[in-house]
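Apart from one protein chain that is not included, each protein chain of the complex appears where it belongs.
Right after this comes chain A.
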Amino acid sequence: MTDSKYFTTTKKGEIFELKAELNSDKKEKKKEAVKKVIASMTVGKDVSALFPDVVNCMQTDNLELKKLVYLYLMNYAKSQPDMAIMAVNTFVKDCEDANPLIRALAVRTMGCIRVDKITEYLCEPLRKCLKDEDPYVRKTAAVCVAKLHDINAQLVEDQGFLDTLKDLISDSNPMVVANAVAALSEIAESHPNSNLLDLNPQSINKLLTALNECTEWGQIFILDCLANYTPRDDRESQSICERVTPRLSHANSAVVLSAVKVLMKFMEMLPKDLDYYSTLLKKLAPPLVTLLSAEPELQYVALRNINLIVQKRPEILKHEMKVFFVKYNDPIYVKLEKLDIMIRLASQANIAQVLAELKEYATEVDVDFVRKAVRAIGRCAIKVEQSAERCVSTLLDLIQTKVNYVVQEAIVVIKDIFRKYPNKYESVIATLCENLDSLDEPEARAAMIWIVGEYAERIDNADELLESFLEGFHDESTQVQLQLLTAIVKLFLKKPTETQELVQQVLSLATQDSDNPDLRDRGYIYWRLLSTDPVAAKEVVLAEKPLISEETDLIEPTLLEELICHIGTLASVYHKPPSAFVEGSRGVMHKRLPARTGSGESTESPDVGTAAGGSAPEAAPSIIPSQGDLLGDLLNLDMAPPTTSGPPPPTTGMQMGGMDLLGGGLDSLMGDESEPLGGDIGGSPAMGAGFGAAPAVMPASLNAPVGGGLGDLFDLGGVGMPMGAYIPPKIVWLPAMKAKGLEISGTFARRAGVIQMELILTNKAMSVMTDFAIQFNRNSFGLAPAGPLQVLTPLGPNQTIEVSLPLSTVGPVMKMDPLNNLQVAVKNNIDVFYFSCQYPISMLFVEDGKMERQVFLATWKDIPNDNESQFQIKDCHLNSDAASSKLQGSNIFTIAKRTVEGQDMLYMSIKLSNGIWVLAELRVQAGNPNYTISLKCRAPEVSQCVFQCYEAVLKN
């Protein structure tokens, strides 16, 4: 059989010949012709002109021929929709064929033909095939529903195929179950909010049963689906883990990785002190190591995932360093990944081995690999303090090799080592300086210049060295230019007498001859600093630098969590969330790890316990997903920059005339012999623009941290109030996932008559956040911030700040649903975020809410009975006096008390900030923990909220 001949027809008039052959009477000839057509199609030739002739061959008993015609149809039906109809009859007939293989073939192919008219005819056969007696047909039909959904989602819903598909999850055949799960998962992805994959303990159990029986691919579908489920408590989580762990011994690496994904996710929910938890950790290591003996491409996928796992749970692989040693024959992509993981696993215990390996790698051939190995040595030095000395001497050895790129990498990492261990290894500077001439890469040049500038006082010829760089200033890359500018300014501040000329030269090069705005701005800033206040300049430029952190390339925690939920998939290979590379709505839903919620006694954190205990009827905060959903005026918010909220800018120093910028101030620094530099500078037109930017670069640390607020003083059980108003516990309003790393939690309180919104801002991103501002949408009671959000210091990564924001009730009013809903917008330097939260209405109860008895009586009668609503408060064990004084703390005033047949009747009044009065009658029966409360108000819609407050106050 030599089918390859079909690939070699290139003569003209081919289509015409084929047409004749397709219409031949001889079966063999027909088949030959169709094969030729398919071969041409494969190479990319357009053979759509033959459509009718090929479709004519469809009616055949020869299955091979039929399959070829189907293949052709799938490719060209879209371009010839009208003619494709010709095929419908054959499909419908084939769906009734006695042979299940033919029925399945027909339904499979029909689903691949994306022509509306054909799709219409597909519904009936598909419905039958979904209930076919043969499992082979059913498993094919299950996938076909996903195909149809891709073409016409509405049709699938209207025809009720989704329900049939759901039924197939309980099918007796494991492969049908697996395909149904795959199809449902895919459909569910494009409907993120639908509850299509209604996963509950029963259906999970079915899936786990099918897991043991289906093909390797089916197991992957099921495990990937399981990973989307969130168990209700740690027991359920454990029992699923127990049933998934055997999969770790599967020969198929994808099954193993998907099982790892499920385990990594569900493990989050297990209490750490559980024996099972540590057993599970131990079970995870061997299969991960085994993945490294797979084919190189799979090794690559595995290594990218291990990189994530090691960041999330370093304990799993901490003893397995050796398996990540690079083999000489590994493909380069495997080598580079292994290197990354080696550094992550490096610790004091294994550092000697790691260093010996890295040194070995630094002599390899592949340039990228060698560079990475050298860099890795530096990272080890920074990570494992005890090894720093050895690392530095290894790096010096490498510099001695004089291999150009090795030297350059070494210098780049040595700069970082200096930052980490100041005043320890500076003796090597001399060696570094010897290699100055061989540096031709910007990063290495910049690093070297930084070193020279930073240690200018120890390098005798620092000025000469820097001057030599200055000659080709304009040919350098921006990175080097910026570094050179800073280094020379440092040098000048350290040795002002000899280097005026140099600094003047670099400042004018940066500000006048460069068109790079960054460079110009930095130039102006230095210039002005030097001219206004040289002492301050010294403080700013030569300020003590914060030590650099150990791990420089960790993935942001929120992203890491999301990627853990995507183990095994492309996202975990790219280390990017799916939304970064998938178009459309698919897979854009962010996945999160489940929170650790114990089932009762096993909760470890006391916070959780109290939060669960206080059954405050607060609605979970909802995030306003996008700006599009917002009401008009929230969109029009003019987010004010924080300048108004910060302390008044230090203007005093800035009031000097624009002309003599470098004047008097410098003299004091440089001594008498200096000649004024100011002359030729003042005229620079851009000066004014740069001027305004100056205060912005003043390091924020100069402003003493003013975190918290006065509100914190009262936090200790409400010292300032007789009883203490009820303050609900803080809850998370805006999770970091939704706000690029900013997490906001908070609560509302009324302290000494002032309504306060108490916020905790946490920066879970890797970059510093600044410029915070807040605004509210119009709301039911006209709540509005009474002042700006006082976040004065920038919020560094992993920092938390507590802020309390006083609120006024004079803002614009709009009735919200629910009544106490508040929509909030928070801005920072990254973006604007929106969320909504609900405040307890009790904070609107004013202090002068005590009504005169007579007025009360009259008002009670005056309000129509329709406005009265009754509620039950259950399980409250206070007596009436305790209740009364407790309520008073929240400005709910008891006016009168009556006792009738052992039942205390308390009459109370409340005044809301907008002047609405609420009257209440609370009935307390001794020995009965259930209170009855009747509320009367002219605005009955507040009753529900008021009742919630009663409940919250009484139960806390």
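Note that a residue touches a chain if its C-beta (ideal position, glycine included) is under 8 Å from a C-beta of that chain, and two chains touch if they have at least 3 such contacts; residues count from 1.
Heads up, the rule we're going with is that contacts and distances are computed from a predicted model.
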item: "Superoxide dismutase", "MHD domain-containing protein", "Response regulatory domain-containing protein" or "Transcription factor IIIB 50 kDa subunit" - which is the UniProt name of the missing chain; value: "MHD domain-containing protein"
item: Chain not shown: contacting residue from A:118, A:301 or A:343; value: A:301
item: Of A:125, A:174 or A:728, the residue in touch with the unshown chain; value: A:174
item: Candidates A:28, A:61 or A:460 - the one touching the absent chain; value: A:61
item: Residue of A:15, A:85, A:123 or A:143 touching the missing chain in the full complex; value: A:143
item: Residues in chain A touching the chain absent from view; value: 1-4, 6-7, 35, 38-39, 42-44, 61-64, 67-68, 70-71, 75, 98-101, 108, 111-112, 114, 134-137, 139-140, 143-144, 146-147, 150, 173-176, 179, 182, 186, 212-213, 215-217, 220-221, 224, 243, 245-247, 249-254, 256-258, 286-287, 289-290, 293, 295-298, 300-302, 322-323, 325, 327-329, 332-333, 353, 356-357, 360, 363-365, 401-404, 566, 568-574, 578, 581-583, 586-587
